[in-house]
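What follows is a short report on a single structure.
Apart from one protein chain that is not included, each protein chain of the complex appears where it belongs.
The first chain written gets the first letter, and so on, giving A, B and C; residue counts start at 1 in each chain.
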Amino acid sequence: MINKIVKDMAEAMAGIRDGSVVLIGGFGSIGQPNVLIGGLIEQGAKDLTVVANNSGVGHVGLAALLETGRVRKIICSFPRTADPVVFEKLWREGRIELECVPQGTMAERMRAAGAGIPAFFTPTAVGTKLAAGKEEREINGRRYILEEALPGDVALVEAWEADRWGNLTYKSSARNFNPVMAAAAKLTIVQTQHIVELGTLDAEKVVTPGIYVNRVLHVPYGEPTVT
Amino acid sequence: MINKIVKDMAEAMAGIRDGSVVLIGGFGSIGQPNVLIGGLIEQGAKDLTVVANNSGVGHVGLAALLETGRVRKIICSFPRTADPVVFEKLWREGRIELECVPQGTMAERMRAAGAGIPAFFTPTAVGTKLAAGKEEREINGRRYILEEALPGDVALVEAWEADRWGNLTYKSSARNFNPVMAAAAKLTIVQTQHIVELGTLDAEKVVTPGIYVNRVLHVPYGEPTVT
Amino acid sequence: MNAAAKVLAGCKPMTRREIAARLADDIPEGWYVNLGIGAPLQVADYVPAEREVIFQSENGVLGMGPAPAPENINRWLINAGKQYVTLRPGGSYMHHADSFALIRGGHLDLCVLGAFQVAENGDIANWSTSDNESAPAVGGAMDLAAGTPRLWVLMEHTTKTGESRLVRRCSYPLTAIGVVKRVYTNLAVIDMTNEGFAVRDMVPGLTLDALQSVTDAPLRMA
Partner (left out) sequence: MNAAAKVLAGCKPMTRREIAARLADDIPEGWYVNLGIGAPLQVADYVPAEREVIFQSENGVLGMGPAPAPENINRWLINAGKQYVTLRPGGSYMHHADSFALIRGGHLDLCVLGAFQVAENGDIANWSTSDNESAPAVGGAMDLAAGTPRLWVLMEHTTKTGESRLVRRCSYPLTAIGVVKRVYTNLAVIDMTNEGFAVRDMVPGLTLDALQSVTDAPLRMA
């Protein structure tokens, strides 16, 4: 019997290596798997590259991970949410590398990684300093730049419901980057509000099919705080 | 009040021009909008390029459209379903052009068109005769070819449920190419089994949001025949 | 008293909310619209619910409604500005790759962004002032600006120190090139044409000459 539900955080985090590229879901704190981030801090992997839309708020969640000093680089569209105190300090001190990527390009680079597309052309950022060093090509009279896939070694994902095959649903705008990251990583670890019996999720409504999920941890931790 | 539901077939087909690229949903006959295809025959546009996974069966649906002689070219992965009598005859007589495209490349080329991606690299078809004339590049030690977006002027789509904003759901494997084509065409025309009140579709379950839909025709025509 | 201050004294400039209302009047029923964070978000307040305009938020919300009453907050439902919002009947959710496929694919009818500068060639600069004190943060601005066929900018006509935001060429880092179609400022509504800026209308009491005196790029009447 396939059972991707793990019994505890140690099992969820087992084997994450130093130097990993870790994709972390969420838009701000909505859909961000903060409990798993705590587990990753506990687990101790270092020299990480983190891909996340924002750079953490205050001293919790992603910010707490950055504060450990174990993140070498962050790939991010908007490292400037409400209270980015930890990131800003690290960045000013030159202790973290930042790759600022347009949000849609970041999403599409991960989608490409999951879809076996190594590179694609996009109009986003043409003629701007974020296109510096990138191959440019005119196609049908319009300028485009070439962007490469952005695969992860690990994805940390927050779901609403999950079953033992790893099928997932999300709640409202907490969907955001989570399904894209689940498909883009070699090892996808999920924290879910609800565990449901196999076969109870509507087959027409599953957003992430279990093929993209390796481990599911039940974390009924309640409602997110907007920050 | 936005209302994309049209009153009859004439309104559904209005303005389709000679020379159009017409994307037609379906995998075999499942999810294929046969009633709309009949409407297109009636409407009379000619010199069409049709994009569809198969090439029609017997003398109905897509095959009937081909039989009118108004399709100049078909872009297709598998023009060989059960009884492709019309297509085979046209093709042998040199009266229709065929572009045979791997199924996943065809889907991704349309997805790219809808997503504003003009071209992407793919491993599919590398080293085969379907890669002839295409740009090849090695990326991270693997060979890829460049494929271009495949946009449509018109998409004909079969849905299960639709509301007046054009939000759509599909039934089982009748989803197939329909959502991809809906997003890839300038004018998307839908035949739907059911019309539902705005707000009754589950927001988590809408597969094609109305932004991709222009016209909805209510066609409660019953079950498809597998062929 | 600088040129800008003089001009402002001679007419009645619009407030941010008045600009938003002015812009909202130009959005017809049926359009799909993305409103950038900051001032553009206020535009939604001036589109009456009975005129069905469908608002999209980059974080995967299509059919966004107004802020909820405090007792009805769904804590998983926010907009791009990370404020709680609602979903209208007919609204739906999508993931980030699908959301930006929608944006990049040119499916929106309109995007409204704020800006530091707009140039007469349609360039927009709205994400960075080259201030090296803080880290670069682009968000979805470049995707929205490059992807949407109709980009309107909502901004003050001049900076606080009186410098024109309508320029010959942007001096700040660009967000996208040649994409702005119209600019709504506190003084005027100005179209982008192949021949540069063309003024559609101005606030009462303002003349083209007075407007030109606070505008770096050349203006003409539309």
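Quick note on the criterion: a residue touches a chain if its C-beta (ideal position, glycine included) is under 8 Å from a C-beta of that chain, and two chains touch if they have at least 3 such contacts.
The structure displayed is predicted, hence computed values, not measured ones.
K.L.:
Which of the visible chains would the unseen chain be in contact with across the whole complex?
P.N.:
A, B
K.L.:
Looking at B:16, B:65, B:86 or B:125, which residue reaches the missing chain?
P.N.:
Only one listed residue reaches the unshown chain, and that is B:125.
K.L.:
In the whole complex, not just what's shown, which of B:35, B:64, B:85 or B:98 touches the removed chain?
P.N.:
Counting the whole complex, the residue in contact with the absent chain is B:98.
K.L.:
Can you say which of B:12, B:60 or B:180 touches the chain missing from this structure?
P.N.:
For the chain that is not drawn, the touching residue is B:180.
K.L.:
I need the residue numbers on chain B that touch the omitted chain, in ascending order.
P.N.:
Interface residues of chain B facing the absent chain: 27-28, 30-31, 53, 55, 77-82, 87-88, 91-92, 98, 100-105, 107-108, 110-111, 122-130, 160, 170-180, 207, 223-227.
K.L.:
In the whole complex, what residues of chain A lie against the chain that is missing from view?
P.N.:
Output for chain A: 1-2, 111, 113-117, 163-165, 167, 183, 198-199, 201, 203-204, 206, 209-212.
Going forward, only the chains that are shown with their structure count from here on.
K.L.:
For chain B and chain C, which third chains touch each of them?
P.N.:
In this structure, the chains that contact chain C and also chain B are A.
K.L.:
Between chain B and chain C, what distance separates the C-alpha centroids? Give it in angstrom.
P.N.:
36
K.L.:
Please compute the C-alpha centroid of chain A, do the same for chain B, then give the distance between them in whole Å.
P.N.:
33
K.L.:
Please list all residues of chain A that touch 2 or more other chains.
P.N.:
108, 122-123, 170-172, 207
K.L.:
For chain C, what residues touch not just one other chain but two or more?
P.N.:
In chain C, residues 87, 93-94, 100-101, 103-104, 147 touch at least two other chains, as defined above.
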